[in-house]
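Note that one protein chain of the assembly has been removed; the remaining protein chains are unaltered in position.
Chains here go by letter, A and B, matching the order in which they are written, and residues are numbered from 1 within each.
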Amino acid sequence: MGATGFQPGRILLLAALTALALIGFASGDPGILSGANLYSMAVFAVEIGIIAFGQTLVICGGDGGIDLSVGAIAALSQVLMGMALQAGIPWPASVLIAAAGGTVMGAVNGVLVTCFRIEPIITTLATMFVFDGLALVLTGGINIDLTTMPQTFLDLGQGSVFSLPFQLLCIYLPVFVILIALQHRTLFGRSLYLVGTNTLSARLTGIRVDRLRAWTYVIAGLLSGLAGAIGAARLGTASPTASEQANLISIAIVVLGGSSIFGGDGSVVGTAVATVLIGVVNYGLSYNDFNPIYQAGVMGIILIVAVLIENLASGRNWSAVPFLSLAKGKSSG
Amino acid sequence: MSLKAGARPDKLAKPPASAHGWVRAAARFAKGREGVLLITLCLLVIVISIGSHGAFWAPVNLNNLMVSAAVTAIPAIGMTLVILTGGIDVSIGSMLGLVAAIGGKFFEAGWSIPAVAPLFCLIGAAFGLVNAAIIIGGRVPPVVATLGTLSIFRMCVFLVLGASWITMIPPELTVIFISDRLWFLPVASVMALVLMAVFAFFLRSFRLGRHIYAIGNNEEAARLAGVPVARIKLYAYTLLGMFTGIAALLTLGQSPLVQTSTGTGFELAVIAAVVLGGTELSGGRGTILGTLLGTLIVGLVNDGVVLMHIQPFWGGVLLGGIILLSIGVNQRWPGRGGEATE
Partner (left out) sequence: MTAFELKNIVKSFGGVKALKGVDLQIESGRTHVLLGENGAGKSTLIKILTGALTPDEGTILIDGEACALRNPEHAQAMGIAAVYQEPMIYPHLSVLENIFMGREIAGPLGFVRRDAMRTSVRPVLAELDLPETLLSRPMSSLSLGYQQLVLIAKALVQNARLIIFDEPTSILSRAESQRLFAIIGRLRDGGRAIVYITHRLEEVPQIGDRVTVLTDGQVTGAYRAGEFSETTLLELMAGKKSREIEREIEEHRDIAADAVRHPVLTVENLTHESYFADVTWRIPGGVITGIYGLVGSGRSEVALSVFGFLRPSGGRVLLDGRAVAPADPAEAIAIGIGYLPEDRKLQGIFATKPLESNLTSNRLGAFARTLGLLDFKELFAEAGRVMARYNIKAQSSRTMLSTLSGGNQQKGLFARWAGKPFKVLILDEPTRGIDVRTKDEIHDFIRDLAAQGVAVVVISSDLKEVLSVSDRIIVMRDGKVVDEVAGAQMTPERVLGSAIGAGKAAA
């Protein structure tokens, strides 16, 4: 792996913070460390964690890359899946529909950003509108009840294997391993790091920048779709307003995990550890009966603090340049 | 260096052909972004009139439309300024909720409107200042910073309200801003128009306004030319906050209720209006007139969806589609830099 984005220092810091958080919560109520609670923690974190993986790749690609529509993709995907299930389509195919749907939505983002050259923020802001809206239109605002679906399907989100949540062991971990390989050990990943570091140099070194970036959006879409499917299975309901917070939280996790918001740095490993930390914090808050709004608020604080610390640490002298393509307007793009 | 943005062919620039000043101005307007928007606006009005079987023209509807547009328009002024300098603020929805919550508490405590109204502005400005501090002082990219404050403000709304709602809003609020009319328009709308006119004038004819454009055009050059870049950006965010505060006050006039979800999604409508109006996200280009037209279009779309009995959820889809379309159109008919063309 070497110096291509893997940051042991940051990961250790996050691990330490996680321990601290656990201790903190435990001192308030040791019950939180029970097996059942840790289990719930893991369950909770898996979905946002998968989405954050996708966000990691998009942000790694640099040049203002970001995806604000991930939550909406998850919602629309699970709605499509729910509708398919209700129509009697067997659940494996329906889950596939969720994944495929997410992939298509990601592709839409990718095309808009690379072919039409619309800035990622505004593109994904708009597609977030569209996907959320479509989910609402298709369901009429009403959640689709899935509790009558076969147990094997519901087990996707509710089952357990070796007393660990199914989705953790059989979906999150394999995805994690695949993505580590993808980001650190494949042609794709290495090229992505180069693209995020210096777009022009990457182009001149024979890397197909646009294609690569488009793929990151496709992958993010696929992963979001998958997360949506899991979430629906877990709750037994496909909701058009699912994962509303996912946009913000996923970005917070990615930045916290050490990825530079400008691209070219960071790793899914950092994202995973940050997911754990966020999962612990979130769960601790809800365990202590804090309204979910607090979770979002804490996420916001963490996000800002993470970037502030990053700025201090790297001594970067970025003025308040907007988070847009810095090379906008030049011939190379 | 070879790779700079397209070397221009060596052609001598020709001064424009002479014509009557107003003819030229009209032609430029029609061809430009604003012209396209106006046409779109008219088309929408026609479509909605027909589709709603005339219900569009009912005074109640028009009134609502004017008020909603005003509520969106006023912060849109501030958002235009912010985006012109090259920044952005996606937190104003939560900001609105928070200002409404705090202000509402004062109303609950029995304070009178003349006492609380200025507070709305001040508190909003303070929150705008918070954003500015994080972005300019902390050097956090505007999107990230305001994504963060979006949640933080929303959390604070909950902190202020608890789980309860505020319903004790003096009904005079509604009367003053919504029902009362000044020259056939609700007071709120008049406010919006006045503010827009003032700021359009400001942007066009005052040094500070021109500096805002300069920063968006070429921040480095502006800095070297002695323009106080950081200070101006600070003003922009703070102003946006203050305008959001005003919008909060008006929202309470529209529906005298504050809940934890008040203001959710508001920022998206405002940004949509501004972007639609031709202001480019990269800064340096855009006009208040464009923002006005954009706001009206956004308002019309929302209103039309309701009137034509389209499932309300289509509103979001339409808005997103409009934004994307408008970016494409933007590339064809760019907004003006608001330069003084006489």
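The definition used in the following text is that a contact is a pair of C-beta atoms (placed from the backbone, for glycine too) under 8 Å apart; a residue touches a chain by one contact, two chains touch by 3 or more.
Predicted model only: the values in this text are computed from it and were never measured.
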- Message: I'm checking contacts with the chain that's been left out. Which of A:A93, A:C115, A:V161 or A:L204 qualifies?
- Response: A:L204
- Item | Chain not shown, touching residues in chain B | 1-4, 6-13, 15-16, 205-208, 210-211, 213-214, 217-218, 220-222, 224-227, 284-285, 336-337, 339-342
- Message: Touching residues of chain A against the unshown chain: what are they?
- Response: 2-4, 181, 185-188, 190-191, 193-194, 197-198, 200-208, 264-265, 331-332
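By definition in this document, only the chains that are shown with their structure count from here on.
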- Task: Please give the residue numbers of chain A that touch chain B in the complex, ascending.
- Result: 66, 112, 116, 118-119, 121-123, 125-134, 136-137, 140-141, 200, 245, 247-248, 251-252, 255, 261, 291, 293-294, 296-301, 303-304, 307-308, 311, 316-324, 328-332
- Query: Inside the complex, what are the residues of chain B that reach chain A?
  - Reply: 3-6, 86-88, 134-136, 138-145, 147-152, 154-158, 163, 219, 229-230, 233, 260, 268, 271, 275, 281-283, 311, 313-321, 323-324, 327-328
